[in-house]
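Of the protein chains in this complex, all but one are displayed in their positions.
Moving on to subunit A:
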Amino acid sequence: MTALPPPPMSLLAELTHRCPLQCPYCSNPLKLDPRGQELDTQEWLRVLDEAAEMGVLQVHFSGGEPMARPDLPDLVRHAAKKGLYSNLITSGVLITPESLHKLAEAGLDHIQLSFQDAQAETADRIAHMAGSHAKKLEAARLIAAEGLPLTLNFVIHRQNAERVPAMLDLAERLGARRVEIAHTQYYGWGLLNRDALLPDRAQLEATEKAVEQARTRLAGRMSIDFVTPDYYAEQPKPCMGGWGQRFINISPAGRVLPCHAAESIPGVVFPTVREASLADIWNTAPLFTMFRGTDWMPEPCKSCAFKEDDWGGCRCQALALAGRADATDPVCHRAPDHTVIERTITARPQTPPPFQYRRFGNA
């Protein structure tokens, strides 16, 4: 019997795929779970029990828009009772003084509020929702008034990259303790909209510089996480901190996944919380064991000095770009399929095509 893997640190609980926004880079899969398949309250409460029992320390309530679930305060309260650190990842458009106060009372630890841009006109166009930016500004004000710690999250792409300095100013004005300047990752909806989103190298470098300057200016007051667009990186990212090593993700319908894009992996059964315990799935389900550690790796990963730094990069990206989930992530300069990345950057159109918005049935 082989030793059990260390338990996950974090649970990403995707409560629903319903969302009033339609961002073209959404991290949800192209095939969205309909409302009728969502786990009910009792099922989520059991999942939280199992997560705490196995050693999960943090739960991220996400979606879609998790505030579309009326039972969210009950889930937050239960997480708090179990000692789980609770984080709400929200668009903010459903936040009212009442709904926010309920969450704070239930013991919510932290809110991560997404913004699409630093200005209303473009932000509303990216979210494909009129008035969304104004609602978010009001949500941020309410969160600050409630005293809840706030992280602002900005997803960066060619159509908003020039406003990164304005985004950092906005975060400071709104009283955020943290801000994430995260370049788009290209799977699912992001991959579908890649030509409309992928920045050029000059844009990327300008965002890096803006972040560097703000870090110096805001040291000790606001921390800034920067996520690079890995198409321009030298090495692949250690996706999810390694497959099945730190994160466990549960889809609205209860499928248990190593990452939110894993449902694209072919030829493997997706275990669900309706059929097995979270610990059993984490420890033994083929979906989790297939790419855990380094045994699965092909060359050039297998003999690479960095194999336990980047864990071979991203399996979903390897599948999407190289056609095989067990290939070296093409982002890596040593990958046999790296030319795919170079060709994509070269073929990027001068004028971005229209967005294909994220909504049920639009993929």
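In the analysis below, contacts are C-beta pairs under 8 Å (C-beta built on N, C-alpha and C of every residue); 3 or more make two chains touch, one makes a residue touch a chain; residues count from 1.
Here is the rule we use: contacts and distances are computed from a predicted model.
Missing chain, UniProt name from the options "Ubiquinol-cytochrome c reductase iron-sulfur subunit", "Cell division topological specificity factor", "PqqA binding protein" or "DNA-directed RNA polymerase subunit alpha": "PqqA binding protein". Across the entire complex, the residue among A:L30, A:L94, A:A120 or A:L148 in touch with the chain not shown is A:L148.
When the omitted chain is restored, the residue from A:M54, A:L142 or A:V268 that touches it is A:M54. Within subunit A, the residues in touch with the undisplayed chain are 6-7, 9, 54-55, 57-58, 83, 85, 87, 109-110, 112, 147-149, 151, 177-178, 216-217, 219-221, 223, 225.
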